[in-house]
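A single protein chain has been omitted from the complex, and every remaining protein chain is retained in its original position.
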Amino acid sequence: MSENNPVKYLADSDTECQRCKAVPAVLITRKEAFCKNCFIRFIRGKQRKSMIDERYKVKYGAVQEKIGQQKVLLALSGGVSSLVLTDVVASLLQEQIESHKGRMGFELVLLNIDEFELESLNKRIEEILPILVERYAPVNIQYKVLSIESFLIDRAMIQKVLLNKDFTAIAQRLSDEQNKYTVADMLKLCPNKSSMEDLLTVIYEELILRTAFIENCETIIYGHSMTRIANEILALTVRGRGSSVYKAIADHTVQFMDKEFTILFPLRDVLFAEIIAYADLIELNKLEVKSTIVKSKITKNLTIRDLTTNYFSHLDATGYASTASTVVKTGEKLGAPQFKHSYGRCQICGVEIYQDPKEWLRRITVNDAAPIETEEEQEYVNLYKEALSSSETLDTENTHPVNICYGCIVTLSGAKQDTAFVWPLKDKDTNHEDKKVLDEYILTDDEE
Amino acid sequence: MGFKVKVEFLGGLDVISNKVREHSLKVPLEEGEATVKDLIELITKSIIADPKDIPVFIEDDTVRPGILVLINDTDWELEGMEEYVLESGDVFTFTSTLHGG
């Protein structure tokens, strides 16, 4: 791996930094030798280019009045990429304060969704957050830690969901005594690890959007590296969510609760290896929050994202490192699928459905039996019927159809009939939570 | 002690066994003790001609994805896969699905 690492470290070399030509270089990336300062400036420049909009600059007078004070929400997992993004953005704010007499172009809010239990993290995010924001004084950075449980804001939305053989989904409301599910419980009902991974993405996105809404943040930024974005494109494609690729990875806007949010990936041009190098150089790596779970080497125990992640690191090691950049460029060229009809929105994950997934699957999956020909065969059918009637059949009363997308059908398939699958279902047409409910969420949620 | 089973390599997989498609294999264990897991190990030891070809057949200690396994003509996924207990006279068919269309 080291041999083919896109970033090559130079230990006390004679190579001169090609940018400032003043001091020795510490590393080579993209065929260019950088000293520490020039490399840091190079990476910071990537972010500045992506947030060049007037909104993020220090504004005065009429412009300030027109645009208003901007707030930017940074999704901070505590992993190295989001730490580097925090550093890059906070250092921009520091510079703004210095050169504009204490004024900043925008306020920065860090949002962490607590994964301590879920990922068996090596430390609690609360341990590093004060140290992290301290680094950038006098910039005032707010932070907020949300439990994954805050995804549930209205128990009444929780329903039992079942996938039929003909790929239709039905849901059943739960009685109060049945409805004791926590988010962690719901995730445990996932048929497999990849399904859980898929739904966690849904939860995170939703929590981030809600927080942006509540905190009045117009912009949401993610620390995804180029490698990570490429990985995301591949993983979405594999999970049957190809229709989301175009918006999941490009800088774009999202409508949520009648407000528009800008989603940016300021490190989209930065390789993961460069992010690691940056973190090393400014000693951010000691703050990194890591999972203590050792990834299995056995394919069967891995998730789809694990496999695509391994694939890209394998490509890096075998000399196809440019693949990530190719995939990202390809993803950026994609647009919204063009279909005549829309089938509303998915009540589980909220995406727009372009091509009826039930119909698509039914067309390619025949469920007709071949005729029964012998007496012996008929006997077996009778035996089967006897066995069937003695076992409890599922109570399908009081069910109603649910609109779900292809990706969610895939995620649900394999869910056991008896335990089924439980999820807070959204409205098929609006894809919004009740505003009143979200207001409550604002009142009750106070975890800062 | 020991009993015999039949092992077949189809779909081009015979490249790992000097182009021999059918093998009669003596399992040096009691009937009822040996599972497909043991069979796989036995195959790598006694049938695969060149140790370099083992990864063509095995990955993560089991049959590599892309190789279809049939036990007495039934998909091994219905027979408990690696856990299936071998019986005398069983036929194990390994077919590569990857080779030329």
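Note that the chains are named A and B in the order they appear, and that numbering of residues resets to 1 at the start of each chain.
The definition used in the following text is that contacts are C-beta pairs under 8 Å (C-beta built on N, C-alpha and C of every residue); 3 or more make two chains touch, one makes a residue touch a chain.
Convention: contacts and distances are computed from a predicted model.
Enquirer: Tell me the UniProt protein name of the chain this structure doesn't show, selecting from "Cytoplasmic tRNA 2-thiolation protein 1", "N-alpha-acetyltransferase MAK3", "Phosphatidylinositol N-acetylglucosaminyltransferase subunit C" or "Cysteine desulfurase, mitosomal".
Expert: Hidden chain identified via UniProt as "Cytoplasmic tRNA 2-thiolation protein 1".
Enquirer: Which residue among A:175, A:292, A:374 or A:389 touches the omitted chain?
Expert: Reading the full complex, the residue touching the unseen chain is A:374.
Enquirer: Out of A:304, A:321 or A:425, which is the one that touches the chain we can't see?
Expert: Of the listed residues, the one touching the omitted chain is A:304.
Enquirer: For the chain that's not shown, point to the residue among A:11, A:294 or A:364 touching it.
Expert: Counting the whole complex, the residue in contact with the absent chain is A:364.
Enquirer: May I ask which residue of A:199, A:284 or A:327 touches the chain that does not appear here?
Expert: Only one listed residue reaches the unshown chain, and that is A:327.
Enquirer: Could you tell me which of A:6, A:24 or A:240 touches the chain that is not displayed?
Expert: Going through A:6, A:24 or A:240 one by one, A:240 is the residue touching the chain not shown.
Enquirer: What is the set of chain A residues that contact the non-displayed chain in the whole complex?
Expert: The list for chain A reads 192, 194, 233-234, 236-243, 245-246, 299-300, 302-304, 307-308, 311, 314-315, 318, 320, 323, 326-327, 329-331, 333-338, 354-355, 357, 360-361, 363-370, 372-374, 376-378, 380-381, 383-385, 387, 406-407, 410, 413-414.
Enquirer: Contact with the hidden chain only, please: which chain B residues?
Expert: Those residues of chain B that touch the unshown chain are 10-12, 15, 64-66, 68, 70, 73-75, 77-78, 93, 95-101.
By our rule, only the chains that are shown with their structure count from here on.
Enquirer: Distance from the CA centroid of chain A to that of chain B, rounded to the nearest Å?
Expert: Going by mean C-alpha positions, chain A sits 42 Å from chain B.
Enquirer: Within their complex, state which residues of chain A touch chain B.
Expert: 297-300
Enquirer: Quick check on the complex: what are the chain B residues that touch chain A?
Expert: Listed in rising order, the residues of chain B that touch chain A are 59-61, 65.
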